[in-house]
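Excluded from the complex is one protein chain; the other protein chains are retained at their positions.
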Amino acid sequence: MSQELRTRLYAALDAIELVDPHTHINALAPAATTLADIMGYHYYTELAHSAGMPRERIEEDGLDPKEKVGRLVEYLGSLENTIQSSWLIEMCQVFFGFQDDAITSRNWESLYERAAELMRQPDWADRVLKQSKLEAVFLTNDFDDPLEGFDTSRYVPCLRTDDLVFHLAQPKVRARLERATGISLGNASSLRSAVGKLFEHFIGRGARACAISLPPDFSPERVETTRAKAALGGVLRDGPKSNAEHNRDLSRHLFWMLAEYCVEFKLPFDLMIGVNRNVYAEGVHQGRDLFDSRVSLIQYKQLFNAFPRVMFPISVLASVTNQELVSYSWIFPNVLTNGHWWYSNTPTFIEHDAAARLEAVPRTKQIGYYSDMYKLEFALPKFAMYKRILAKILAERFVIDRSWKEERAVDLGRQVLRGNVDAVFGKF
Amino acid sequence: MSQELRTRLYAALDAIELVDPHTHINALAPAATTLADIMGYHYYTELAHSAGMPRERIEEDGLDPKEKVGRLVEYLGSLENTIQSSWLIEMCQVFFGFQDDAITSRNWESLYERAAELMRQPDWADRVLKQSKLEAVFLTNDFDDPLEGFDTSRYVPCLRTDDLVFHLAQPKVRARLERATGISLGNASSLRSAVGKLFEHFIGRGARACAISLPPDFSPERVETTRAKAALGGVLRDGPKSNAEHNRDLSRHLFWMLAEYCVEFKLPFDLMIGVNRNVYAEGVHQGRDLFDSRVSLIQYKQLFNAFPRVMFPISVLASVTNQELVSYSWIFPNVLTNGHWWYSNTPTFIEHDAAARLEAVPRTKQIGYYSDMYKLEFALPKFAMYKRILAKILAERFVIDRSWKEERAVDLGRQVLRGNVDAVFGKF
Partner (left out) sequence: MSQELRTRLYAALDAIELVDPHTHINALAPAATTLADIMGYHYYTELAHSAGMPRERIEEDGLDPKEKVGRLVEYLGSLENTIQSSWLIEMCQVFFGFQDDAITSRNWESLYERAAELMRQPDWADRVLKQSKLEAVFLTNDFDDPLEGFDTSRYVPCLRTDDLVFHLAQPKVRARLERATGISLGNASSLRSAVGKLFEHFIGRGARACAISLPPDFSPERVETTRAKAALGGVLRDGPKSNAEHNRDLSRHLFWMLAEYCVEFKLPFDLMIGVNRNVYAEGVHQGRDLFDSRVSLIQYKQLFNAFPRVMFPISVLASVTNQELVSYSWIFPNVLTNGHWWYSNTPTFIEHDAAARLEAVPRTKQIGYYSDMYKLEFALPKFAMYKRILAKILAERFVIDRSWKEERAVDLGRQVLRGNVDAVFGKF
């Protein structure tokens, strides 16, 4: 009974047109051009490396895309249990007509050629979007992105601010900010003006969110003006060598400023909480970051109280933080649950975390899922994974345990999958 | 098979007469008088506020009860996914003959009138108790509660001690203590005498437990006499402005004293561990507290070792602390698991936490559930939720996975639901 019910609910959820509220798509090259763009995704390179592939074999200079795929295929057998592997297989089946259930030394070359052929079609990206039922995808734009050359109603700009908050001590970052805004960073007020210019630029180009990823020890606080000035002065003077207190104060000051601009420009502020960067320094590209699960949303108490008018869609990296996220979202009107991020984006954690949210957070305050993808082909299998789990939760915990009608359960699923994306970020 | 088995086990568990070992019932007004008493429960006001209702609309001075319900109804649609909403619907169906599966602008008024009519019956509270199969409910009494005017075998006093331990610096609290005991708080020995008087009073009125809720950073320790005296002196002199060390020492000293009196008066000491008060200062009444899940029972090591003769039924606020609770209860004879508290009182967390307890803590050391209710009508749907989950765990993990006979599984359920309440707090 439950299995058929899950299947019916999945089918209904699968018919929904989606907007993907967080990706790393390059709007100027949104789809893959060969399987190397797909299998070069950090999930595969880092898992293959973890399973024994030397980093140099993947990151060799000038490595031919086909050769790269061939090398990765050697390690796919070791990863075939992972859910990341199942994304790859499902994607190949759906988009490239792949018939097998594993990519091996015997079948990869024909798959590679078939994929390359399809990807050469001029409308490949649009086909992928259509087949994935994606109306729009959010981008993750550097603060100095010109945001030009693409349709911003389909590829929606989002102001990513990690560099501003955590790396302004780097001369390169300051130079980028000055170039992007035409403002010289002499003092606190010019810094504020420069950041304001970024918001104007992004809003002018249809940005729907400001976003940032945060380390577990970050604790936002309002910094008094004199401290902020001293911090900025110190950092401008000493660069990356400036002292820890100045760096911390400047990070807090900039973060707070972003929240203030989010009020002014009515932008939601996506917080992605909990990542430690560069833990495994010898890891492959984008496969070096990990986390410390000892983090609490109590660190954000002052922020949530100070900015009642800013919506904070929040992602947490560790599943053990999910209950806090559920509870803070159930109490604070401006805190929302947002997707299942990175190391928590695997079925066991998604199921536990999503069920807890669906039971205790107002249905209007949950953004169910985003793909976090770098290439469009990944939305389909990733959303499919989520929709299967959502169907399971709705079947078991709502239709069976709470006697909900199926239609009502599907409505709830539709709201977290799509409705709330429109409600929070603006109608599409 | 499993579904029918769950239904059978649920039916058997549902036939058990209960004692509710922790509530906030006012013994002089135990049942609701209108639906506003029901929907004014903080779960609904805080969730409605979280979903967008301005606090002022709910907390308006002199707001008419019916008008209050009408306003809350506007937001119920946003909350209908929550388990708290299902408590409300189930209660209305059982007690008020409500036929629909949602309370809406179209049906709420007739429900309101029907409920008010039933609640006007002079024996309404007793009817609710009977229909809920409740023989007795524990109260949460302020230390200066006269405990008069009610049947203490049905409404069982419990000495709540948060004010003593954490707020004695407030002149109002000291004045209440002096008034309640007739003892002037001049020094350490008069403080001890005063607290002793409270215990005598409570024991004389049939109290069965001492209880307290504790913040995540509390770490009980025995404070040496000279330090304790200095702390008391400082707090008596400086009041709420006394220094942090004095405040901490006095809290520890009082907490330790309570444990000593629990030895003397043979009272269990309920510890509810992990709440941060007033995190969201602008929240609705009782909807301002949250938590930091970074807490460990290792903080209670000294206490558990020092008081082998005191039973500590323990509730933890965060599900991530549940494994520690399981392990400490499996090792320490005086540590017991107690219910599923507040932010952990939703099905996903209950299921995970209760299953872990049933597998690893002696069956004699688990108090399955308490309602934490403010009005009697809530025991029925809350216990029903727990019993459904308990039936599921017993079905899947005992009858199916471990080949237990159904009757044996029901016996286990009976013990955690009722038997251990009698064994720990005294026979009813």
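Each chain carries a letter (A and B) given by its place in the written order, and its residues are counted from 1.
Methods note: a residue touches a chain if its C-beta (ideal position, glycine included) is under 8 Å from a C-beta of that chain, and two chains touch if they have at least 3 such contacts.
Because the structure is a prediction, the values reported are computed rather than measured.
Peer 1: Out of A:30, A:157, A:268 or A:283, which touches the unshown chain?
Peer 2: A:283
Peer 1: Of the residues listed, A:16, A:51 or A:400, which one is in contact with the missing chain?
Peer 2: Of the listed residues, the one touching the omitted chain is A:51.
Peer 1: Just one of A:68, A:352, A:397 or A:418 touches the chain that is missing; which is it?
Peer 2: In the complete complex, the chain left out is touched by residue A:352.
Peer 1: Among B:131, B:190 or B:323, single out the residue that touches the unshown chain.
Peer 2: B:323
Peer 1: Given the full complex, what residues of chain A touch the hidden partner chain?
Peer 2: Listed in rising order, the touching residues are 3, 46-47, 49-52, 78-84, 86, 101, 276, 279-283, 287-288, 290-294, 318-320, 343-344, 346-349, 352, 388.
Peer 1: Residue-wise, where is chain B in contact with the chain that is not depicted?
Peer 2: 1, 294, 296-298, 301, 304-305, 308, 320-321, 323-324, 326-333, 352, 355-356, 358-365, 397-398, 400-404, 412
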